[in-house]
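One protein chain is absent from this view; the other protein chains keep their places.
Then we have subunit A:
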Amino acid sequence: EKLAAKKKRRKEREALGDKAPPKAIPKTIENQRVYDETTVDPNDEEVAFDEATDEFAPYFNRQTVPKILITTSDRPRGRTVRFCEQLSSVIPNSHVYYRRGLALKRIIPQCIARDFTDLIVINEDRKIPNGLVLSHLPDGPTAHFRMSSVRLRKEIKQKGKEPTEHVPEVILNNFTTRLGHSVGRMFASLFPHDPQFIGRQVATFHNQRDYIFFRFHRYIFKSEKKVGIQELGPRFTLKLRSLQKGTFDSKFGEYEWIHKRREMDTNRRKFHL
């Protein structure tokens, strides 16, 4: 029945020729998205002021150089270990340390003492990494993500070499709401501020419908209007579960945002990031 209607419409359009009405824009979820009141306006002063004074200000004023500690949960399996290594090759100035049963609450003061700016914990379940805790160290926000569809470098169909030591560029796409903004800044603070364009590498965090896709590419400009990209480096997708104000503390932390399944998942057009 729908097909018949479509055919009819197409015939009408052809029959009218030039006078036909313009083509209707198809409805996508992005178009129909429920308007989120926390969407950030580029010219919003309040937000700009907030960002100048929040925990990332020293990073964005180029006072601190990011230094990152990557670790896992207890007893990491082979896949997780390899993923950690690849992640550390992607993010410059990062170190992987094994966790032999050390409590997070005790690691954190030690990290601060040794001048780390960020801590990444990759949680593992049934031999695959499935969770990511990212916390900005000197008393910064902690974000807990669920990680899915992790592809290691050798699983991606690529012929590229491994990522070099150059500082990559960062692309953050589609982080519109206030919450998305803060998460985006968290990601930006992982990478040093001055990308080395010689390296021609770019790390992308693309937010789409509350899923954050991470990709790592090497680009080359073939001509003025054409660029070729080649995927190297691991890829994974993240979904934000919770955002805490202070450093990681499951019992006493002050949660800025938690994903409440009953309320938040019901509407198909409403997204939070």
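Following the convention adopted for this analysis, a residue touches a chain if its C-beta (ideal position, glycine included) is under 8 Å from a C-beta of that chain, and two chains touch if they have at least 3 such contacts; residues count from 1.
Basically, contacts and distances are computed from a predicted model.
**Student:** Leaving aside the chains on screen, match the unshown one to its UniProt name from "retinal dehydrogenase", "MRAP2 protein", "Zinc finger protein 511 isoform X2" or "Protein MAK16".
**Tutor:** For the chain not displayed, UniProt's protein name is "Protein MAK16".
**Student:** Please identify which residue in A:Gln158, A:Thr177 or A:Gln208 touches the non-displayed chain.
**Tutor:** That would be A:Gln208, which touches the missing chain.
**Student:** Need a quick check: the contact residues on subunit A for the chain that isn't drawn.
**Tutor:** Answer for subunit A: residues 28-30, 101, 103-104, 148-149, 169, 171, 173, 197-198, 202, 204, 206, 208-211, 213, 215, 217, 219, 221, 223-225, 227, 229, 237, 239, 261, 265 touch the chain left out.
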